[in-house]
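Notes to accompany the following structure.
The complex is shown incomplete by one protein chain, all other protein chains being positioned as in the whole.
Going in written order, the chains are labelled A and B, and every chain counts its residues from 1.
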Amino acid sequence: MPEKIIVADNIIKIFDEGQPNEVRAVQSVSLCVFEGEIVAFRGPSGSGKTTLLSLLGCMCKPTSGEIIVCGERITKWSEHFLTMFRRKHIGFVFQNFNLIEHLTAYQNITVPAIPLGLSFHEMNLRVHKWAEILRVDHRLAFPINLLSGGEIQRVAIARALVAEPELIFADEPTAHLDTKLSNELIEIFSNLKDYGKTLLIATHDPIVYGSKIVSRIIDFRDGHIVESGA
Amino acid sequence: MIRDSWIISLLLSEFISLVLIFSAAILAIRIARKWNISSSAKEQLVLERKSYLVSTIMMYVFSFEMVSMWLFVIIVNDHLPPIIKGAMCGTGSLNANQFGWIVLDLKSAEFVFLALWLILHHLDRKIPEYPLTREKNIFLLLLAPLVCIAFTIEALYFSTINPNIITTCCSITFDTTAAGSSSVGIFSAIPEGIIVRMFYGLSVAALMTDGLVLYSKRWMRTTGYVLAPITGVAHFIIVFLAIVHHYAKYIYGMPNHHCPFDMLWKEYYFVGYLIYALLFLSVISSLSICVTGLARRKQVIRFEATSLSRKAAIWNAGSTVALFVLLVCVEWIWNAAALQIQ
Partner (left out) sequence: MSRWINILGFTALLLKRYWRSTLSLIVVYSIIVFAFASVLMFIQSLSYESGIVLRSLPDVWVQRVIGGRLVPIDNDVTAGLAKIRGVSCVHQRVWGYYFDEGTGGVFTIVGSDSIPDGLTMLAGKGLTSFDTAGVAVCGTGYLELHGVSIGSDIIFTDTERHLRTLRITGVFTSSSDLITRDLIVVPYGEARRLLGIGNTSSTDIAIDVTNPDEVETVVRKISQRIPNVRVVTREQLISTYQSLFGYRGSLFLFGLMISLLAFVILAWQKAGGLSSKEQREIGIQKAVGWSIPDIMIQKFCEGTIISFNATLLGLIAAYCHVFFFGAPLLKPFLVGWSVVFPGFHLLSHLELSSIVLVFFLSVIPYLAATVVPSWKAAISDPAEIMHA
């Protein structure tokens, strides 16, 4: 029986509470994610999926409620401790990939590993390991602006993996990709599951939530979970 | 005297430290009042971020003060003596007016308290809830006026030096047959033999206190936490007196040379750096035993505070022993060499 890797209990996130522009992005959400799952959060833009990912991904704190990630109650932690925890346990793949253009693929992949205090040798090993798995090892010396769309995508994923996190969060990963690249991405995510990673994907792309690799779909609307099913 | 470029440079950097610490103090007031780690309100996030700025400023101030203390010693021991009548070393420079030794005392205290703040900060950062943030910031609010007073007295010292007024040098200031007028000179009335015995006694007392802190029985540890600052500060004062009254002459090879500063120079193999580094390490570690002992009152940080107080006790023991061995060896080697010559 797989362990629960994420448990969220009645979490609420309100931006600018008490102000005229108050926004209730997440409202009374409770869920749990098991190890090895690939969970897709499905919902339209503005439904609160990204905010939920930020909360579960230790990027911000909920207004109320409890979140447990990898066995740690993170809700009352300071920003610094959330960051320290996040960089070891959670890797992010962003909507625009958000790579640093003037750096090479190699340098981009090392960015999350730099503050971990790894030796140069260890960092180098990890970069080459994930670059090989993701088939971008032959392009490591190239700056980002000389890489193809698919290569950029894989470099972004390698960057999310270099710290060897247990969890991978992807926010609309196929938003700017064509069908071919989207399918390639699905294949990569399927391989990651074999490496024991747990994936949470926020998406409104049917290619993603409709694929076989997704073990569960959670429907999200106006900050609420509407439906959850395999 | 204040027109001298070295002195202007020193005062400028001290002024920068002062501005920085006062900026930190202004932030510290708000942090101390409004801190609530359980809150997820935006204000708490802002306070956490400001807390980083405060700790970074304090690290900068500590580094600047460490360097400026070294520069201060260079100025009083190397740069001022040729200009001040009768001054042959730093002692003479500091005796030039009533502020000299007070400046040194304040700068030393400032350095020690800044180090203690950083130790408290290091402890605070070990726990996600940052349980000592409020106490840390209150401590900062007490430190800021000390830095201001130190700067003011230092500026007064340099601006009121009259190079034409003859000052007294170390052979008179530290003469145990007559008490000098400086804050150190007052202690010169204590006979040399008694100072040396007090040095031995307090070194043993410091080690015993460290032993109490390391011991597992609770009441013994508590006794250790209470005794540590007392033995630490007393040890610091007595070691300094023992150095100038007794061990200096073995370091310099001259019976009337008592200067506490010349041993920092190349002629004496920079041994002064080692001696004073150990001395400050000893007093800082003994005071941090007390600070971490107080922090243990908070349940959430008890384990970390106990662990840190043990580390401080080990550092204190190590530096006390090293200092003792170093000074006693200097005397023994000198005496052995003198016997051989005879």
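Worth a mention:
As a working rule, contacts are C-beta pairs under 8 Å (C-beta built on N, C-alpha and C of every residue); 3 or more make two chains touch, one makes a residue touch a chain.
Bear in mind the structure is a predicted one, so any value in this text is a computation, not a measurement.
Within the whole complex, the absent chain has one touching residue among A:84, A:175 or A:213, and that is A:84. Summary of contacts with the chain left out: across B:74, B:149 or B:230, the touching residue is B:74.
Shown as candidates are A:39, A:123 or A:225; the residue that touches the absent chain is A:123. In the full complex, chain A touches the omitted chain through residues 50, 53-54, 59-60, 79-80, 83-84, 86-87, 92, 94-96, 98-100, 102-103, 107, 111-120, 123, 159-160, 163, 171.
Of the residues in chain B, those that touch the hidden partner chain are 3-6, 8-9, 12-13, 16, 19-20, 23, 49, 52-53, 56-57, 60, 64, 67-68, 71, 74, 78, 82-83, 85, 163.
The working rule: only the chains that are shown with their structure count from here on.
On the side of chain B, the complex with chain A involves touching residues 37-38, 40-42, 45, 48-49, 52, 125, 128-130.
For chain A in complex with chain B, the residues that touch the partner chain are 16-17, 61-64, 75-81.
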